[in-house]
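Here the structure comes first, spelled out in structure tokens, and everything after it is commentary.
And then chain A:
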Amino acid sequence: MTYARRALTVAWKDLVVERRSKETLNALLFFSLALLFVFQFALGPDRERLAAVLPGLLWLGFILSGVLGLGRAFLVERENDCWEALLLTPGDKSAIYLGKLAGSLVLMAVVETLVLALFVLFFNVDLGPALPGLALVIGLGTVAIAAVGTLFAAMTAQVRARELLFPVLLLPVLVPVLLGTVKATEALLLGEPLASVAHWLKLLVAADVVYLAIGLLTFDFILEG
Partner candidate 1 sequence: MPDNWTFVAAAYGLAALVFGGYWLRLGRIDRELAAVRTER
Partner candidate 2 sequence: MTTLLGWLAGLGLVAGLVMGFGVAPREVTQGNVQRIMYLHVPAVWVAYLTFTVGFAASIAYLAGRRPGADRLAHAACEVGTVFLGVNIATGAIWGKPTWGTWWTWDARLTSVAVVFVMFLAYLLLRGAIEDRERGARYGAVLSIVAALNIPLVHFSVYWWRTLHQPPSLLKPGSSTMPRVILTALLVNFAAQALLGAYFVARRARLLAAEEEAIA
């Protein structure tokens, strides 16, 4: 099996499992709805304050959903005693990393689109011309979150306190990415042109490259045992 084929097989397997059970997707969606309601209760009447914190709230929703979803990235393998199967996979195990990453990206994209749509609806946000730029920022940020998240999910899969350790590992590392995405989202929602957030975009691209490179290069070491 070629490298790409192996990666796609892993991704396809994850997505099919998810499509059948919809476990993770459901959890993420209802979690996002809960966030939406709570934010509305806390800030609803004050339009201005809401507008000011909206970028932060949006990414809080994204990152918390990401932590929830990515933390389960290797759940299927773990619960069904398939972990050893992963370890015994011949060839470059980074193909598994890419496959898992791709599956997580699709899942996160679905959740993020829905969350964004709900935000626009419930908080009366006018996306309009900002949408393409916003899509780019969300895309770059999500790749970074998934790239580190997949690696750390594999790392914590076999550790005792994995539910506790995974966010503890992930969130500090993602601070620069969250900073960049929130500030860029803020600027774009205020109507500023994409060029004005060029430095944030460069940061996000750099983060994506670094995290993907580390993930691809070190995944083999994680899946040794």
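Here, a contact is a pair of C-beta atoms (placed from the backbone, for glycine too) under 8 Å apart; a residue touches a chain by one contact, two chains touch by 3 or more; residues count from 1.
On how the list was made: all candidates are chains of the complex that A comes from, given by their letters.
Computed from a predicted structure; not experimentally measured.
Trainee: Can you tell which one of 1 or 2 makes contact with chain A in this complex?
Mentor: Spelled out: of the options 1 or 2, chain A touches 2.
Trainee: If you look only at chain A, which of its residues touch candidate 2 in the complex?
Mentor: By the definition above, chain A touches candidate 2 via 148, 151, 155-156, 158-161, 165, 168-169, 172-173, 175-177, 179-180, 183, 199-200, 203, 206-207, 210-211, 214, 218, 221-222, 224-225.
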